[in-house]
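Since the structure comes first, as structure tokens, the remarks are kept for the end.
Here's a slice of the assembly, chains where they normally sit.
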């Protein structure tokens, strides 16, 4: 009678996505905010078109990182104490609970990346050589951010200042992701295959995944 | 209980003296001259920071496994030490960088990742501060103590992964260390000195933490007023005196 | 209703002995002993801030105890098997555990799906508490009493063996206070036990088998019912 873990995970993610659809934090708010950030930087630094073309990919990834983290720790991703109590009493495995949240985060961060992509291309007019590598780099990075954001969310649960202490913990740890993503884009732009960088991102993803699953039990107990 | 003990500080003091002597006796660098002697404080500071974060990792894992408070104290005390030594390495590196590179700070991956490591463990300490319940605090910071440790290999490998200005590994690398032997000896001595200083401080901090916990525990087991005891019945009569 | 049916009355569903509980370092319960048997309904009274809600969360295995031992549905605290009994416990607290931006139907179906129950079960539960007509209203647009009822529907859905109710009468209108008695009866018939926190002396004596009062952090029996 009890549904299997995959089914439960999907149900949990679906719930998060539905909540997000109602609040539209990511689509209507965080993504435009990220776009505005991309727009403001060239204005503030007063850079030439050539310089902008060079800065473009880096800026894109910085904004993805900073605001992608905001996506992962958005308000609707957090349960009230009562809701959390109900989830704990349901008998769903902690690892499944965490994976459900991470899955929803992944979808949203990826969506956010895709929304920002045309904006950054339009604003910075970067060199697009090697763009197919993005098809790998984008989901890998989104996965890492989503997983780290999920961990941060459950560590910051119930603390005052949650919405900001979460990002503070994730952003620095996500730095290797940022650096590797930037380098992979750069390598791809130079016509080289960015395998080492993608591998680095994948390693971070796998490490975060293992940590999430292995510590899930402890994270759910922190009430 | 003496927070510092007696033997360990004496040993540490001895090692420190020897290391200082060695640092001044070691030959000056051909290019940098005496400036290079900053290495004997900069590098040990960075390595001891690694060591303390590794101890935080160990303490965190052990706590999750055994749930004994002393492992939590180990993780917390050692993270404090690590933040201090990371800060020290940053400051000493800047001081060294100004004459050598001409700037206090530059966009070198080693520098940035070190600074980021500093922030990560500041976040660790902030998380501890923000959590009031001892059990929840230990649990959460243990999880974060594990997550945070990924920074250490990143800092170490940053010079290899990204082309860089900063010194690549000269000692901790496969094969023969690429450094003159007297310098290496002096460096190792100063590392030993820093490590023993750290050991003294860590033990003191852990003992203080244990005392704090004991005080807290005694306060708990003592007849403390219950949270509900301070709530009185309302003075309903007082409200409607003249009815 | 005052006499418990004799369904295995010796089995203890909840057994606490010498339990002390701190909430964020503040002592709330101290040296508390409590036994609730199968088929029994225990009333819990106590002044504001005496620790009734804290007691329920401890019994629900959601909050650790500082000292003392206890077991719930046969598993003792500290034993990792305690997690297996959780699905057989239902807790209704002061605030409703609904997602504000989901409709009542979505809220209930979400829980149903996670525990492998069909959609129908969720809809039936909503119908039973009289909310079938507003099932498509989001929780944020429901009145206090409607939320309370939806929370009770959750209990109907999960068919617990141990039911923990924290002042659930408040907010329910005259037509639906009977709901609570119905839920308690259902649990009793399944051979489970309930703990009911309330400030309403009359209701407690009417709906429960015996009442304890939380005084100075411990459970003191009131004159036997």
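Letters are used for the chains, namely A, B and C, taken in the order the chains are written, and counting of residues starts over at 1 for each.
Methods note: contacts are C-beta pairs under 8 Å (C-beta built on N, C-alpha and C of every residue); 3 or more make two chains touch, one makes a residue touch a chain.
Note that the coordinates shown come from a computational prediction; the quantities given were computed from them, not determined experimentally.
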Next on the checklist: For a test of your reading: one copy of every chain kind is shown, so what is the whole-complex stoichiometry in these labels?
Outcome noted: A x2, B x1, C x2
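In this section, only the chains that are shown with their structure count from here on.
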Item to check | Label of the chain whose CA centroid is most distant from the centroid of chain C | outcome: B
Item to check | Chain whose Cα centroid lies nearest the overall Cα centroid | outcome: A
Next on the checklist: Quick check: how many Å separate the C-alpha centres of chain A and chain C?
Outcome noted: 38
Checklist entry - Once you find the CA centre of chain B and the CA centre of chain C, what distance in Å lies between them? => result 46
Checklist outcome for this item: Whole-angstrom distance, CA centroid of chain A to CA centroid of chain B, is 29
Checklist entry - On chain B, where are the residues touching two or more other chains? => result none
Checklist outcome for this item: Residue ranges of chain C touching at least 2 other chains are none
Checklist outcome for this item: Residue positions on chain C within touch of chain B in the complex are 22-28, 30, 46-51, 64, 66, 214, 216-217
Item to check | Touching residues (chain side chain B, partner chain C) in the complex | outcome: 132-135, 216, 220, 224-229, 231, 233
Next on the checklist: Touching residues of chain A toward chain B in the complex: what are they?
Outcome noted: 148, 151, 155-156, 159-161, 165, 168-169, 172-173, 175-176, 179, 183, 200, 204, 207-208, 211, 215, 218-219, 221-223
